[in-house]
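Dumping the structure here so I can ask a few things about it.
With one protein chain withheld, the remaining protein chains of the complex are depicted in position.
Every chain is named by a letter (A, B and C) in the order it is written, and numbering of its residues begins at 1.
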Amino acid sequence: MAGRTEGPARSRPVSGKPTKRSAASKQVRDGEGKVPAGTESTKATPAKGAKRDTTKPDADRDRLVGYFREMTLIREFELKAAEMYTRAKIGGYCHLNLGEESTVVGLMAALRPTDYIYTNYREHGYALARGMEPGRVMAELFGRSDGVSGGRGGSMHLFDAKRRFLGGYGIVGGQIPPATGAALALTYRGEPGPDSEAVVCQMGDGTTNIGAFHESLNLAAIWNLPIVYVVINNGLGMATTVEAAAGEPLLYKRGCSYRIKGVRVEGDDPSVVHEAAEEMLRRAREERKPGLLEIMTHRLRGHSVVDPARYRSREEAEKLRAEDPVPAYRHKLVADGVLTDEETAAIEAESIRIVDEAVAFADSSPEPPASDLFKYTYASPVANTSMLMPGDPILPAGWDKEVSR
Amino acid sequence: MAGRTEGPARSRPVSGKPTKRSAASKQVRDGEGKVPAGTESTKATPAKGAKRDTTKPDADRDRLVGYFREMTLIREFELKAAEMYTRAKIGGYCHLNLGEESTVVGLMAALRPTDYIYTNYREHGYALARGMEPGRVMAELFGRSDGVSGGRGGSMHLFDAKRRFLGGYGIVGGQIPPATGAALALTYRGEPGPDSEAVVCQMGDGTTNIGAFHESLNLAAIWNLPIVYVVINNGLGMATTVEAAAGEPLLYKRGCSYRIKGVRVEGDDPSVVHEAAEEMLRRAREERKPGLLEIMTHRLRGHSVVDPARYRSREEAEKLRAEDPVPAYRHKLVADGVLTDEETAAIEAESIRIVDEAVAFADSSPEPPASDLFKYTYASPVANTSMLMPGDPILPAGWDKEVSR
Amino acid sequence: MSAPTKKVPSAPTSGNTDPIITYRQALHDALQAEMQRDESVILLGEEIGIFEGSYKITAGLLDEFGPERVRDTPIAEEGFVGAAIGAAMLGMRPVVEIMTINFSLLAIDQIVNHAAKIYGMFGGQTPIPMVIRTPGGGGQQLAATHSQNLEVWYAHVPGLKVLAPATPADAKSMLTAAIRDNDPVLLLENLSLYNTKGPVPEHEVVAPIGKAQITVHGTDLTVVGYSRSAVIARDVAERFAAKGVSIEVVDLSSLRPLDRETICRSVMKTGKAVILEDDWLTYGIGAEIAATIAEGAFDYLDAPVRRVAAAEVPLPYAKSLERIALPDADALIRVINEQLDATGFKR
Partner (left out) sequence: MSAPTKKVPSAPTSGNTDPIITYRQALHDALQAEMQRDESVILLGEEIGIFEGSYKITAGLLDEFGPERVRDTPIAEEGFVGAAIGAAMLGMRPVVEIMTINFSLLAIDQIVNHAAKIYGMFGGQTPIPMVIRTPGGGGQQLAATHSQNLEVWYAHVPGLKVLAPATPADAKSMLTAAIRDNDPVLLLENLSLYNTKGPVPEHEVVAPIGKAQITVHGTDLTVVGYSRSAVIARDVAERFAAKGVSIEVVDLSSLRPLDRETICRSVMKTGKAVILEDDWLTYGIGAEIAATIAEGAFDYLDAPVRRVAAAEVPLPYAKSLERIALPDADALIRVINEQLDATGFKR
């Protein structure tokens, strides 16, 4: 069932406008978001002696191969994460992108290094596609100090300030107001234009029913914010269907209450997603028009790794397996002569290697030291901040003897 | 500026379907909502020797006269409330329906005694139109024990279980989820049909921007609840315009996100409002279809009695005065030969009398006794409920001597 | 969604012939019995039907009572909790499940500004007979936003009642009492207790609301706890008993109302008190307990009341940090020993 990918030792987002990059990155201030390492668009070296349709322009081919490489890396990473959870290397909640790979890759390909993204807790794939080292992502899942959030966030809370990946959030809808505020901040930075920055706010279908969705989209509309709200429609909350949860189940139409344009696309072809997202981002950048993009996709397994999804019928389960976008995309590329079977196999083998390395890296990373417990409670240290451990007296023994600090 | 009305010693809601009343009231259970006293449709005795267009059918004429009587009573009541606030008889916040009288009266005329209504804090007129005694409403504003909420709620929190007036609420949007839940409860009571009960949830224009609006309308849609959400669009939150606050300023269209039908009507003619509300209520009763009714109206003064509304230009202020629906409706009825000037004058004089009586009643009503302070904290008394007064020791003196209760 | 729960000792069964079931099963049984008994009892919550609840408390109830009485809601805490309030105003008895107490923050305006106010603010015209079931608790590696113990917020609010059962038997009898009570009751469950087992009477038991319980009788020192901490306290008391130290355990059971008298009477007898709580130390539940003891049993205290609570940090995901940030039996034992030593207790 798993796809397999060749690729660099770290996952790379595909850029729709590589040429714009340097220009865009000029705008960036205070260290944040300088062009992330490994975000230049990738050139796959053709495997020797493979037969191929040479009519395809190279750049275009590279893009398709890049998508496939991303998708297979995410697929391998998620399968491994599931395995690591059962081996108790990962704890808490763990939600996977299995079945959503093409959606994730297509969407992330439309972001520039200078754009910002907020996501929900089902975000491993987005992090990888944003160029975070698989090893550091896995280390976060393991709760280790080399994790992208220092081991403090875990699977649901990946973050990378440098890459402008402003977090996975576990409270449903919780990411929407902050993402909206990030877009508000951009309006103080500069004028709209083809090189300006924008924000992407990812969320699930079930999330469109919560108040924060309404309040935030309304703010984006009246303030003309450069943000694209992306609804990943995998058909379910946990087991609740979109139809059962939403008065208007055509979720892209829900922009109507704010005069926000909505678009729906199928998620199985990354090119289609990439293009739709890019156009929405263009409107945000150049016209300061918020957008609502709905992407139809599949959740191949349960809501989280511990959910056996018994509520699904055998038929549904089989239908889902048939719809798996990763093998489908592999077949498409081979059929279109973009890649040979040998090349896809090589790419897949490479993904496995990357993920195995990621696990090895995570495993070797130390747990955060006890001495760091209070390190990140406040950014500005002030007097009398409580650093008591369970059972400590509220004031240190003999405090009343010393003179007051 | 004030209208003047003739009428009974207590305000009376006008019913569009007096004949339905007894039928509808049959359904009523557990004491609640038995047909409120004084809700039969009123017959105004023609003033002697007034010239009048005798072609108008009597019932229809009575309806129009009833509207006018209601409107003038509300007008007089609100003017008096403003005066009483400046005389410190009323404290806290006090929001008036001045300019909204025709809207209030038209809407309330569409409700049956068996229907339920929830409102915001700008609700004096709704209470009067629902048949609450003006004296008991004024007593609530005065914080007296004969007030409709026992003096505990004040201006923003009028309530009358018997009349199914389920409260004025001060938290913007706070009334929307409970109103929706009341409609949910109705679905357990009986089948849809012309005689079934429904809920009306009133709110202001600014309230459509809060999360509770979104969550609640969505619930009403997916659960097919018999409820009509009524947006009283007076153009402003406090000083913020609808256009500045709402991405879709045509508020009736905001049902689109739930496939809820929206309708907008002008509020200055009570007949128009009555008819629109009745149709929405019919759909709710017979088809269990929630509706969104937007009524365009005016707020003649500031947001609350202490707001001088300096943010309004002289022109706006004058335009508003010109649009005052109460004198306009008086002129219309006289022009149409429904009432003579003498009759309108008599009706107006009567309203003043009613309101003066209300003030006298409120003034003579005692303040709630100190002994009642803890009376309504809990409906089911349980052990160890705190009834300590400020400064009391946490346990009564000598408690440790007695044996444990 | 349900994560593995940390091991917590189960209730003592000695000399009890009642069937041994889990805390989870006890909650389920109470819901089932009350729904069978009273048609006006309905369940509302996210994923409580088809999914059978994030923690499976409602398993099977959809099949037995149907989708109208076991109602799956969209993700809209403020909406459906508020809807429960309105339904209660019309005579229904809704039992709402909020998946975890962390998500109750989305509904807190409806809970505190509406459910807790409507009866009093409108002069007693309409009671709000509703129950909010929600689990708190850390220790599951759910990280900062999914591991909080915020019960003190609700316990502070007049108009609400807050119950915190520690055992399966209490879970059943308190949920039954909550459903029959005419006020809004928040029933605090705990992620780490769902799998714990104990004897639970099959027949109906309705717990008294507002009473603390002495779950272990002792004379040397009082330990006060509730929910998970009351279970740990009982276990620790038994360990000390083996060493000849007689510890009395007060299980608050009801956080609001608070049974000050039972707490103070125990300390008047023992002269020493330690509080174990899962929430953050400062302004936590233990602050009120300590203040209550310090005032009510002032003349009887041999040593200052001590609190064992969580370190004041957004709880980290990493096991290494989570473990040390949360109070446990070892910390309680250490502090009890410090108390005994400070008062020159002879062993």
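By our rule, contacts are C-beta pairs under 8 Å (C-beta built on N, C-alpha and C of every residue); 3 or more make two chains touch, one makes a residue touch a chain.
These figures come from a predicted structure and were not determined experimentally.
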- Indicate each shown chain that the hidden chain touches within the full complex. A, B, C
- Quick one: which of C:52, C:109, C:251 or C:278 touches the chain that's been left out? C:109
- Task: Out of C:197, C:228, C:256 or C:272, point to the residue that touches the absent chain in the complete complex.
- Result: C:256
- Message: With the missing chain put back, one of A:149, A:257 or A:351 would touch it. Which one?
- Response: A:149
- Message: In the whole complex, not just what's shown, which of B:80, B:152 or B:330 touches the removed chain?
- Response: B:152
- Query: Can you name the residues of chain A that touch the chain not displayed here?
  - Reply: 29-30, 32, 116, 118, 147-153, 157, 159-161, 166-167, 169, 171, 174, 176-188, 211-212, 215-216, 218-219, 222-223, 375-380, 382-386, 393-395, 399-400, 404-405
- When the complex is taken as a whole, what residues of chain C touch the one chain not shown? 102, 105-106, 108-109, 112-114, 116-117, 120-121, 143-145, 150, 152-153, 155-159, 256, 258, 279-280, 282-288, 290-291, 293-296, 298, 301, 303-307, 312-314, 316
- Query: What residue numbers in chain B mark contact with the hidden partner chain?
  - Reply: 91-93, 143-144, 149, 151-154, 156-157, 169-174, 206-207, 209-211, 237-240, 244-246, 303-304, 306-307, 311, 367-370, 372-374, 376-377, 386-391, 393-394
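The definition used in the following text is that only the chains that are shown with their structure count from here on.
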- Note on the structure: Maximum distance between Cα centroids and chain B occurs for chain A
- Distance from the CA centroid of chain B to that of chain C, rounded to the nearest Å? 41
- Between chain A and chain B, what is the gap in Å from one C-alpha centre to the other? 49
- Item | For chain A paired with chain C, centre-to-centre distance based on mean C-alpha positions, whole Å | 37
- Message: Give me the residue numbers in chain A that touch at least two other chains, ranges are fine.
- Response: 209-211, 244-246
- Task: Enumerate the residues of chain C that touch no fewer than two other chains.
- Result: 74, 76, 78-79
